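Notes for the one structure printed next.
Left out: one protein chain. Kept in place: all the others.
Up next is subunit A:
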Amino acid sequence: MTEAQAFRKGALDCAPFILIVVPFSLLFGVVARDAGLDLLQAMAMSVLVIAGASQFTALALLEDHAPVFVALLAALAVNLRMAMYSAALVPYLGHARLGVRALMAYLMVDQAFAVAVRTYEAHPAMTPAARVAYYFGCMVLICPFWYGGTLTGALVGQAIPAEFSLDFAVPVCFIALTAPLIRSLPHAVAALVSALAALALAWLPWSLGLPVAALVAMITGAQTERLLQRRGRA
């Protein structure tokens, strides 16, 4: 596979994700304007952070008058999974120049990562240069649609009347993001503990209920998995 072919294949393989990126980015633009951000702020967040779930998290918490450090902590926690992606990509892309790797890091998103690693595993004969080209092919369609969707959403957002209950788009968006993550019993237990703990701890000052509930749920999920493994072996 030549580099040009790999680039095209990457773009083609990741093209279906446009269907997810467009509604999410539109929604982010709309919700950002609804929360009182101006056009520059909405765009700055999408371009600088380029991680939808954490952007929604940060925005929802700031709007809820949480302190900046709580919003930051929660949003960064949402992005921690990408450290795993980064580690998983090293065997395939670690050879690239530092600047290229920095650009790859900036462009790292869930769906494209999953497709890239699956392709690298399925085609061990791919040259290192072709792998790099494939990676950028994966991102070439997603990134512009993310920016463009945010811009469009932010531009049309203010024209949407209040009857459309856009406040509710944020929780719905998070539910949509969570559902595919519930892949096993420990995941379901962790999700349930997370929701209940957040409600029970809502009285805590500075929105600290969220990080505490998240920590408790994370440990619960991990311990449930360990418990099930031990039972399975016994």
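Please note the rule applied: a contact is a pair of C-beta atoms (placed from the backbone, for glycine too) under 8 Å apart; a residue touches a chain by one contact, two chains touch by 3 or more; residues count from 1.
Heads up, the rule we're going with is that contacts and distances are computed from a predicted model.
Considering only "Branched-subunit amino acid transport protein", "Probable membrane transporter protein", "Heme ABC exporter ATP-binding protein CcmA" or "Response regulator", the record for the omitted chain gives "Branched-subunit amino acid transport protein", by its UniProt protein name. If you put the hidden chain back, the residue from A:M1, A:L39 or A:M82 that touches it is A:M82. Touching the chain that is not shown, out of A:L12, A:A195 or A:L227: A:A195 (per the contact rule at the top).
Between the chain not shown and the residues A:L62, A:A112 or A:C138, the one that touches is A:L62. Screening A:A102, A:V156 or A:L227 for touch with the missing chain picks out A:A102. Within subunit A, the residues in touch with the undisplayed chain are 19-20, 23, 27, 35-37, 41, 44-45, 48-51, 53-54, 57-64, 68, 71-72, 74-87, 89-91, 93-94, 98, 101-102, 104-106, 108, 163-165, 167-182, 186-188, 190-192, 194-199, 202, 209-210, 213-222, 225-226.
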